[in-house]
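Of the protein chains in this complex, one is absent; all others appear in place.
Moving on, here comes subunit A:
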């Protein structure tokens, strides 16, 4: 297989490429999709089609260069590198929590945590659209279906600080159980379920193709656009204001509530469990700590308690590095948005439903430098801990 880099000179050439993209039988794999004449288009072409695609480009006068002459060579070398790196990593026991990792590395670390701690178990709650497992870490020191806390990250795949923070938090909880009074008393009473990569297909896509990808990667019937915004797909005011009905939109709500398997898997898991007391979700960026509602601009019944708890959590966050988080309902703090996860969890009886937007406030946005992962994770953990302690006290 070859990978070509195509440089279009104008809209006409761009349209030709987009036409090519739509011909599914060619099995072309666009690493960078044709979106603008000024941007290069990278495409992987199966060996048997290379000649005919090149002939087409040449006949249209479209410039291209060969980015990768033989993809197999590159893959073989990369695989070798990774094997060597994995060997190095296995011989050193530390996962670098202060760096961004691939999905495979993250899954390996989940296995590592589960094997190292008896009270940590890796469970699979479903599969993504592209058939990747949805792995949840279950923290449980005993009991039978204890009251539980849910925490997820990475539902929007480009928000890389969230998956990274979730890993650090997992390790923090696991390693501090038995020594930290708060974590110990928490896990002695309650279970914790942590989904570090809620949207694995999107996450892989941010590594391989488009760092700014937000949605799932599901094919949408009748559209050339791909993916649904998984945080507009929950059954809470579904299809209302603040979500788009256009498939090409980054806030497309999808054909119906729970159409995305990534969302449905979580919904089913939580419903079947039946004893969740808190639902916490991590996003970035903006430094906000929010509670319901997003789909409507009225206050939830538990407004006073959630506002007070939110402020306490924001205060804990600020105590570490001075990072300020604004507190409020989704609608008043960020925008009206329907079909969101914490609105669903709240309307389904899980009172302590909070959504965090982590660092920063726009300087780097989604591209938060890796040297901020640890500070972000540490301060976020303090906020989560404040909420969890309150939930623990109210649930016993």
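In the analysis below, a contact is a pair of C-beta atoms (placed from the backbone, for glycine too) under 8 Å apart; a residue touches a chain by one contact, two chains touch by 3 or more; residues count from 1.
Everything that follows uses one rule, which is that contacts and distances are computed from a predicted model.
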Original post:
Which choice in "Nuclear transport factor 2", "GPI-anchor transamidase", "LXN protein" or "Cell division cycle-associated protein 4 isoform X2" gives the name that UniProt lists for the one chain left out?
Top reply: "LXN protein"
Subject >> Of A:250, A:268 or A:302, the one touching the omitted chain in the full complex >> reply: A:250
Subject >> Option from A:133, A:147 or A:328 whose C-beta touches the chain left out >> reply: A:328
**OP:** Among A:361, A:378 or A:395, choose the residue that contacts the chain missing from this document, as touch is defined above.
**Re:** A:361
Original post:
Which residue numbers on subunit A touch the omitted chain?
Top reply: 11, 14, 30, 33-39, 99-100, 160, 206-207, 210-212, 214, 225, 229, 244, 248-251, 286, 326, 328, 332-335, 361-370, 372
